[in-house]
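Presenting subunit A:
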Amino acid sequence: MSRIDFQTEPGRYRHWRLRFDGAVAELLMDVDPAAGLFEGYELKLNSYDLGVDIELSDAIQRLRFEHPEVGAVVLRSAKENVFCAGANIRMLGKATHGHKVNFCKFTNETRCSIEDATEHSGQTWICAVNGTAAGGGYELAVSCDSILLIDDRRSSVSLPETPLLAVLPGTGGLTRITDKRRVRRDRADVFCSTEEGVRGKRAVEWRLVDEVVPPSAWEARIRERADEAAARSDRPRAATGVALTPLTRRFTDDGVAYGFVTIACDRAAGRATVTVAAPAGPPPATLEAARSAGFWPLQAARELDDAILHLRANEPALGLLVLRTEGAAAQVLAHDAFLEAHQGDWFIREVRLYWKRLLKRIDMTSRSLVALVEPGSCFAGTLAELAFAADRSVMLDGARAGDNRPPAALALSPLNFGAYPMANGLTRLRARFWGEPDSVGAAQARIGAAIEAGEADALGLVTMVFDETDWDDEVRIMLEERASFSPDALTGMEANLRFVGPETMETRIFGRLTAWQNWIFQRANAVGETGALKLYGTGVQPSYDKARV
Partner candidate 1 sequence: MPDGMNVDYDGLIPNNVDLASDARVKKALETWHPGYIDWWKDMGPDGFQEALVYLRTAVSVDPKGWAKFDYVRMPEYKWGILLAPRVEGRLIGFGSHKGEPAWQEIPGEYRGMLRRLMVIQGDTEPASVEQQRHLGKTAPSLYDMRNLFQVNVEEGRHLWAMVYLLQKYLGKDGREEAEDLLRRRSGDADTPRMLGAFNETTPDWVSFFMFTFFTDRDGKMQLEALAQSGFDPLSRTCRFMLTEEAHHMFVGETGVQRIIERTCEAMKAAGIEDPGDTARIRALGVVDLPALQRKVNLHFSLTLDLFGSEVSTNAANAYNSGVKGRYREDKLDDDHRLLDSTYPVLRCRDGAIVQEAVPALSALNMRLRDDYVADCQGGVNRWNKVMEKAGIAFRLTLPHVAFNRRIGEFSAIEADPEGRVMDAGAWAANRDRWLPTGDDNLYVTGLMRPVDTAGAYASWIAPPKVGIDNKPGHFEYVKLWDA
Partner candidate 2 sequence: MMDGLKQHLIDPEICIRCNTCEATCPIGAITHDDNNYVVDAGTCNGCMDCVAPCPTGAIDNWFQVASAFSLEEQFSWQELPPRPAGPAAVDALDAEAAALIAEAHQGAGGHARAPASASKPRVNLFNRANPAMARVSGNIRVTKSGTSSEVHHIILDFGAVAFPVLEGQSIGVVPPGVDAQGRPHAMRLYSVCSARDGERPNTNNLALTVKRVAEPRADGTLFRGVASNWLCDLALGDSVPVIGPFGATFLMPDDPDADIIMVCTGTGAAPFRGFTERRRRLASSGRGRLHLFFGARTPQELPYFGPLQRLPSALLDQELVYSRLPGAPKEYVQSRMRGRGADLAALLRRATTHLYVCGLKGLEAGVEEALAEIGAAHGLDWPMLSSAMREEGRYHVETY
């Protein structure tokens, strides 16, 4: 199978078009049926596969970075009478379980990034449903801030997965209708089991959409709402965007080399080492100088993001990710200080938000994550979050013989205490110290200091500390042992332990909804030879094992 590439740009889009008019942008979905990511299905009726979503994700990202003037984004369909029919069923029917899971995870992350843009970037997403929005189509709509539904007496919104496909609306649909749109749960039950969905007045009454608009008033009303939203935005109308220029990447059999990030695969051991390098020098002198794709925090984030997505999609057998950093911790902290000092700037805000989302993506990655904190590493500030995201972090105590670099040290910056909340709303340190809140304060008191192994251990910032004598064997055995466990059990265990404490809509989506969906995806009722996903489109009715599990 050819490599799935998460990098694209508007000139290469097959499925989307962007239109700009002052502070309002329109993102038009116009899926090319013939341009599916794989063979064997057609993307009819604006149905999507991972390829469509990669473009969507790219568009969302570019709207944020390249278009500071845009305060409102209207998401709509360029096709007549259909908004979006959701994920392509034939694709799902043919896909491996692993692909389905990864696909759903990515689409969920993309939907969350739409909400993030509305909530934090001053870019309000408005969905103009000008035709049928079914399943994933409606889930796309509910990830927007508000939904307008055209009242042409035929356009409807629906979540027909359960009656039609024997699966769940797994891209947040089940969660968002109750948690975000606050649809009464019994009505949600009716809605989610009604194949044809709901349209018109009832859709508003049930809070499934915000407004129904007659076709004659349609365009004007969309524009009106978009203008209102844009007027509320704090984004600078006159600013120039930062172009997200293509990443420099080099793929080899054993890995990928980016500017600041490298992936080294050890296929025999079933693991990959991801190394992030610190910036070579101090942050730019001015904000203006920072505004480029080469600004270290932005470039490193883009590279690491792509690396994680690449590993998820293309290297499923590498179950263990070893997280490393290298370079000058001081430069990382200096960049953190720059990010902190200019946090009111639209671009710096976007960079910080990007890191927030990237770290969440790492949290959601179903690989065992082990951070190795060694001499020469720079787990400082923003990069220290990688160690806190890992399932375990192991720190070398002291220096290695013959290595004249200083002993390994961790460092904290103010960004570790609020800039990068997890899906559960907690900082990684608060989640880490869920049972010992005082430890957060103790760590916070050490902002800026080089925290060597002994202190790090005492503060609870690392899992284990080994000196040089034990290091190689302990690390080797730990990694080998980890690689020997059932990958399924590890995925489940890690996903449970990473998210302590409170539930949020997001954790419910990635936890409860995704877990059930992934279970259903394994069941014969959905994917067996006579299951609904397999038979969809053949006209043959699925037959279900009616026993409840």
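Regarding candidate selection, all candidates are chains of the complex that A comes from, given by their letters.
For the reader, a short list of remarks on this structure follows.
By definition in this document, a residue touches a chain if its C-beta (ideal position, glycine included) is under 8 Å from a C-beta of that chain, and two chains touch if they have at least 3 such contacts; residues count from 1.
The shown structure was predicted, so the numbers you read here are calculated from the model rather than taken from an experiment.
This complex pairs subunit A in touch with one listed candidate out of 1 or 2: 1. Across the complex, subunit A meets candidate 1 through its residues 44, 89, 151-154, 163, 194-196, 214-216, 536-541.
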